[in-house]
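Excluded from the complex is one protein chain; the other protein chains are retained at their positions.
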Amino acid sequence: MNLVKYLIALFIFTFSFILTFATFTFPSRAEDSEHIMRSSFATTFQIDFEGIKEVYIYRPQTFRFVTRVIYQKPDFVYTEYLEPDQLKGKIIIDDGKRRIEYLSVEDRTRILPSFNHPQMETLREMALKVVLSNFKISFLSREEMLGREVYVFELSPKNTISPSLKLWIDKETYLTLQRETYGPGGEPVFFFRYIEVEFNKEFSREKLYEKIPQTAQIKKEPPLVSYFTEKEITEKLKFPVCFPTYLPPGYVFQAGELTEEKRDVKLIYTNGLEVIVLFQRPRVNIMMRHHRWVRTDKMRIRYVTGPYGSTLVWDGEDKTFVLMGDVPVEELIKVAQSVE
Amino acid sequence: MKCRWSKENLSAYIDGELNIITGWIIKRHAKFCPECQKELNELQKISKLSKLLLIKEPEFDFYEQVREKLQQVKIAQQEKPEIAAERKSIERMWTFLPQSGKAALLVGVAALLFFLVIYPQIFPAPSLSIEQFEEEYLRSRETLPWVESPALSATLMSAERG
Partner (left out) sequence: MANSDESLIRRFKNGDEESFKELVKRYQARIYSIVFAMMGDKNDADDICQEIFVKLYRSLYQFRGKSKFFTWLYRLTVNTCINAQNGRKRKLQTISLSHPVGESEQSLVEFIEQDGENCSIDILKNKELGMKINSAIDCLSDDLKEVFILREIEDLSYRELAKILQCSEGTIKSRLFRARDRLKEKLLPYINNS
């Protein structure tokens, strides 16, 4: 009799143990991983936060940057470079309307359209979809980092040319606290982690703006950027637009941009992490140094490969094309050949 | 013994630089000596591959670049008296020009400047540098949520360093 009771107790105990364990590891379910991914994309616009971030870029040689980052709801981002010396004092303020980049060493300012304005949200949403379809997301573990609980995820590409990622995502706010990026060959490409974090901090924006000298705060408005679909571009343009029929695995059309004269087109394709950009405009001579040539039956292409991918330049019948992207150059050549 | 001699001459043999008799001896020897035959094949392969690799083409506008450089050299070298003489003749022309001619010339120059400012696109488009495309590319790249802005900085930094 006692034995039966004992067995029942054991059963209940194991069952409840499994249940709790299962809830602890809940991100193993696909839609939960997806939810976390989605939240992490938008999180920088939902927190008041200050942190010190350490960034490494491994190509072609190792660069190390240290930045102070401040996020303020709903669309304010402040970045200040602390290291290296050449960039010390460089400040970027993006308030959702415009983006001011102040380079202290040269006392020079650049005004750009904001990276956080509402139209960007659509682009971000799209990038997320592309990421979700291009990568297999697996939950690796729960860890502790900077005294906070984090989920560790791995994103492995479903094709052979994309990088793979490891993410450390804060459980409470979904902010990515660390990320490692590896190239298709497994070589480290990029790495960042926060070394200090402080959540729910109050700031005065004015104080932050004061860090940029008044002389540098030109009232100039940034150039207007609008994004169009493929169809809109074809209709708006003064000359027929060429689209590539081949794209590297995982890449889809993101958006097109036009200059004000509607003569230059910029087509942007993305795999969620990187972009391939195709510029086309009436024939022009493009100065390019140190390039090499590829000759195919149809065309002669000039190209160079640098730390952020390759650049191809070639002339069509009455147009000049520039193609840039961070994929193997063979892939870009295929894209170029498919442009019609 | 013969092999060593043969090997020393293989290089000249593939260049076709041996006299008929020596060439014939090497050819015969290699036919029956697998070791020399192998070495001959290797040398030919290296020579063929090196040829492929070494031959390059300069930029398509190489001649124009040379012309430009020549022009610079010429200007730098031009004897001063010549320039002075030219200037004098222009001055003389100016003084001999009737008042109406002077006025027409000035109006012409002013009109040219005016159009240059208002309609820059009328005039032959200057060549564009690839850098502005690169900047645009990096801007598109950095608008993606997972791309960090140091990308552009690293490029700028290295350009400075270069």
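To keep things simple, chains are lettered A and B as they appear, and every chain counts its residues starting from 1.
Throughout what follows, a residue touches a chain if its C-beta (ideal position, glycine included) is under 8 Å from a C-beta of that chain, and two chains touch if they have at least 3 such contacts.
Just so we're clear, the structure is a prediction, and the values are computed from it rather than from any experiment.
Asks: For the chain left off this view, which of A:144, A:206, A:297 or A:340 is in contact with it?
Replies: Spelled out, the listed residue whose C-beta touches the missing chain is A:297.
Asks: Could you tell which one of B:34, B:58 or B:98 touches the chain left off the display?
Replies: B:58
Asks: Counting contacts across the full complex, list the positions on subunit B that touch the omitted chain.
Replies: 8, 11-12, 15, 17, 39, 42-43, 45-47, 49-59, 62-63, 65-66, 69-70, 73, 130-131, 134, 137-138, 155, 158-159, 161-162
The rule we apply is simple: only the chains that are shown with their structure count from here on.
Asks: Based only on mean CA positions, could you tell me how far subunit A sits from subunit B in angstrom?
Replies: 36
Asks: Across the complex, what residues on subunit A touch subunit B?
Replies: 41, 44, 55, 57, 63, 65, 67, 79, 81, 84, 86-87, 90, 92, 112, 115, 120, 123-124, 127-128, 179, 190, 192, 261, 266, 268, 270, 272-275, 277, 279, 282, 284-288, 291, 293, 300, 306-308, 311, 313, 322, 324, 326
Asks: Contact residues on subunit B for subunit A in the complex?
Replies: 57, 59-60, 121, 125, 127-130, 133-134, 136-151, 153-155, 157-158, 160
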